[in-house]
Structure formats: C-alpha cells, structure tokens
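One protein chain omitted, others in place.
In order of appearance the chains are A and B, and numbering begins at 1 in each one.
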Amino acid sequence: MIELRNINKTFKVAKRNAGFSEAVKALFKKDYTYIHALRDVSFTIGDGEMVGYIGPNGAGKSSTIKIMSGILTPDSGECVINGRTPWKERVSHVREIGVVFGQRSQLWWDVPVIDSFELIRDIYKVEEGQYKKTLSGLIELLDIGEIVKTPARQLSLGQRMRCEIAASLLHSPKILFLDEPTIGLDAVSKIAVREFIKTINRENKTTVILTTHDMQDIEALTERIILIGRGRILLDGSLSALKSRNSSHKTLRVDYVGEGLPASEQMTVIKDLNGHGEMLIDTDRLSVSEAISYISSRVEIKDLSVVGETIDETVVSLYKEFEI
Amino acid sequence: MKQYLSFFRIRFIAGLQYRAAAWAGISTQFAWGGMTLLMFWAFYQNGENSFPMSFPELSSYIWLQQALLAMFMAWFFDQEIFESITSGGIAYELCRPCDLYGMWFVKNMAVRLSRVLLRCVPILLVAAFLPEPFGIKLPPDGLSALLFLVSTVLGFLVLVSFSMLIYISAFYTISPMGIRILATSVTEFFTGALIPIPFFPEALQPVIYALPFASMQNTPFLIYTGHIGGAEALGSMAVQLLWLFALVLTGRLLMRRALKKVVVQGG
Partner (left out) sequence: MKLYFKYMAMLLKSQMQYKASFLMTALGQFLVSFTAFFGVYFMFDRFHSVDGFTFSQILICFSITLMAYSITECFARGFDLFPRLIQSGNLDRILVRPRGEIFQVLTANMEFSRVGRLIQAIWMLVIAVSASEIQWTVDKILTVVMMLIGGVAVFAALFVLYAGISFFTIEGLEFMNIFTNGSLEFGKYPVSIYGEGILKFYTYVIPIALFQYYPFLYLIGRSEDVRLIFLPLLGFLFLILCYLFFRFGLRRYKSTGS
C-alpha cells in the first residue's frame, strides 16, 4: 500500500544568464529562483496494482519517485509505504523496493553479469535457496541464460536492460519502480520487457509504478494512469476512461463500390475518391455500428476500418488541455 | 584564427560562471604559496649563506608560480583529447577543416589562459601587500619586465608543445595513464615546481638547464626577479626558442606518423 498525502517540494536554483557582463556579475551576486517541483501531490496505490505515472519532462515525476524510494525528503506532506515513511526508515524500506533507472546501470561494467547478481544478493542478504529460485525464474522469464556470463560492457542495450531488471528483482521486492525501462530499446526487446513486467505483476502480485514517455508502454501495461504536470496531479483514472473522454469522434475508413458516401448531420465525409473514403462520426450522437449499417444500406462495403485517436494524440491533447 | 578566438571566449565565460571554483582556486593557491614560503623561511633561518637567491627574489618567484599556476602546471590534461584518441572518435576530428595539431595546441592554451586570467590578479594583488620579505616586488627595471613578458609567452608555448607530446604518446600506447603520471611528475620536478631550480645541487644545474623543462616557468620567473638579466636573459630566451622549435617539430612529425597509422588501420 502506497499512500501520498499533500506532498510539497520546492527547489532553489541559481539563475544563470547568457553573455559576458552577466557572467562577471554572477561572480559576485547570484539570483535564485524557486521551483515548485511538487504541490499537494496525493494518491494511493494498492498492493499488486500497476500504475503508469506520466507527464512531460520536468513535471515532477522523478521527484515523486525519489521521495517514494527514500532518496529525497519532501518539504511537507506524508508518504507511507507498507507502513513506513521512506526517508525515515531508509534501510528497511529499500529492502522491499526495487528500482530500475532506465538511463543508468547498476551492473558492474567489466565483470560478468552473474557476478554482479551475486554481489547484489549479498548486499540484500538474500538467502541462498531463495536466491537460486528467484534467479532461475528470472533467467527463464527474461531469457538471459545465455548472456549472464558475459561482461555487461559487451551486452547490447536490450540485453543489458533485461539484466538490469533482473538485478532489481533479485531480492523479490514488493514494489517495483521503473523509470523509463524501455528507453532506446528495439521493438523486440521492448515487447519482451513489457511481457515480463506484466508477468511479474500478475504472478507475484508485485506493485509496479512505471514512468515513461513511451505511450505504447502505458497502453500495453497499465489500466490506471496518473498524470502530473507542473508539480500537480492533474488526472488519476483508468486509461479507457481517459481515452473515451477525449475521443468523441472516430474516423471510418471505407473501401466500397457504389455511387458515393452518404453524408448526414452526425457524419461528415472527409475524403471520397474512386471508391476510397473517410468519414468522421460524432460518436455522442451516432454509434459506430449505426453508422456502419447506414453506410452499408447505401453502398456495398468492400473493406472497413475504425480509426480512433492514438494514445499519443490523447496525451498530447491532454497536455494541451492542462496547458503543461 | 577567428574560431580559436571564439573558442577562447567561450572557455573564459564558462570559467567565470563557476565563481565558487574561482574563489576556491585563488585561496588554495594563496595558501599553498604561503606554506611554501614558510618552509623556505625555515631553511633560510638555518642557513642563510647557502641560499642561492635573496629571500625577496624567492618570494616573487613563488608568487608568480602560484599566480600563473594554470599556465605552467604539468598535470593539466584535456580528457577529451585522450578519449578521442583511445575511443577512435578522432576520425571525426580528422573530418574537420583544420589542422589537428594546431587545434589541440590552441585548445590547450585557451583552457589554461582562461583560468590564469581569472585567478592571477587577486593572487598578485594580495601578494604585493604582504610584509617584507614575503611579498612580491616589481621587477628591478622596465627591461626586465619586458623580457619577462616575452619569456613568459615563450615558456608557455614550450610547456604546451611538450604536453602535446604526451597527448600524442596516447597513439602509441595502450595505457596513456601510466605515461601521463610519470611524465607529469618528471616535468613538475625538473621545471622547478617542487623546489625552484636554483635550489638544486650545483653539480646538477648544468644537466637541468640542458633539459627543456628549465625553459618553461623557470626562465621567465628568474628574469622577473632580476636573478638573471641582460645578455644572460637573452641567452636563456634563445634556448627557449630553440626548445619550442624542437618540440613542435617532434610533435608534428610524431602526429603525422600516428595519423597515417590510424588511417591505415581504420581507427
């Protein structure tokens, strides 16, 4: 159980201006600006949930993750994770969490991956029998049996990321923080990583909190998303609700034989050329199936597809709506 | 030339940005110079007669050394250059439309000079107001001052051309680190950074003056203090010029050979 209540955090940053005279001035006097990284952030995440934590760069995502993993102390507010306050009981807290920083490595660069694993086992004091069991499970699921004997520096990015994730799970944490786990990965590795995350969430009931800029990650993995912008929680809800909220229009792409596409008040023809056409349907007033049956009554449909707003477009329109 | 100038300007502004670093550097060098002088003072009290130069001369020497530290220190290296050599990234540099030796040379000069310009004035100012015999004095006459300026430029060029050899050595060895440590400490020692060259045993002096290291900081500092002057100073400066030519020539030759190898092996 993760509970955040009214978390606030402000950073003080030195201003630096361009230009020579400004640089000389800065030698003697510095201006500071205050950045409100988090304002009244509150949410609750239950055991075994999988949550996507999204927002543009600098919105406050990593500050929140840092607070939840005990690295950062907030100015005010409460955070209780499995009965503990992370920054007050760091050591016992971090034993129960796993963190993957997508852009940083925790594997020792020059030694075989398996050696890093064994060191991590000792750091977390994982009992030998338990370690063997967890490790063989991870090796099988992530398909890294072949590569754990290779030094990390020789691995491809995808291979390394799989090993990074394994390393973060060796102590069977109850909560897993994933900070951009698929950044820079090729399509195959991305899918493998997503599948794996799904599996551990389902089988081990591991709570997963995922920050990413890759909306396909969110779409493939999470039911619930929390949107943060300018340090405030803007939205907390299910992905499908979010999607439907913004997509009151759908596009129908039709290949047909006949006179031409029929237009009405609820559906407009965007394009119609030589038997290929696109129509925009106002789904508030006309359901997709009604639209299809109406069209098929006028022309003979050869092929048809429904094009909704992609998740990326949804998020962009969300960012626009909240002006972040 | 213009690109070099703008490069220098950027470095200088970047240096100004880090005001804490500048103040820290200034006070460190000041403390360092002070401690060094106190150490020599202890020896001076003990054996005034064995002192190879007057104490005020030594004070000027030490303060110049501290003020111009970034210019003459041997242990400053541009990590980027080493990395571009060992990682093969040098291929990109070769694509640029300028002479690589010249570019690295100027880059080194710019980094060093920008640091010195920022730091030397406060150090010299405070040192000028220290009580006798610990403060820095003006050069004995205008001619010494002029010769000092020319000789400083020459010494600076000699040092940079020597450090170019160390960069170039990275082409020829798998581990530039060991060579770097060794070359650095040898340079520091024979250039007079640990103890000024006049303090070396008399028997060793001819040998040391035959090395390129004496032509770096030692010559201009001795000219400034008036320890050497007139014809002797001009002679030392001729030696500086000689070393400059020799080192640049060696550097360019070795670099051309190394680059040929790089091109042949494909990085």
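Criterion: a contact is a pair of C-beta atoms (placed from the backbone, for glycine too) under 8 Å apart; a residue touches a chain by one contact, two chains touch by 3 or more.
These numbers come from a predicted model, not from an experiment.
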| task | For the chain that is not shown, enumerate the shown chains it touches in the whole assembly. | result | A, B
| message | If I consider the whole complex, including the chain that's not displayed, which of A:S63, A:T134 or A:Q159 touches that chain? | response | A:S63
| note | Contact with the hidden chain, among B:W32, B:F55 or B:F82, goes to B:W32
| Candidates A:A59, A:I81 or A:V99 - the one touching the absent chain | A:V99
| note | Logged for chain B, residues touching the omitted partner chain are 18-21, 23-25, 27-28, 31-32, 35, 38-39, 41-43, 45-47, 50, 52, 173-175, 177-182, 185-186, 188-189, 194-195, 199-201
| said: Take the complete complex as the reference. Which residues in chain A touch the chain that isn't displayed? | reply: 11-12, 63, 66, 69-73, 75, 87, 90-92, 94-95, 97, 99, 101, 104, 106, 108-111, 115-116, 118-119, 122-125, 151
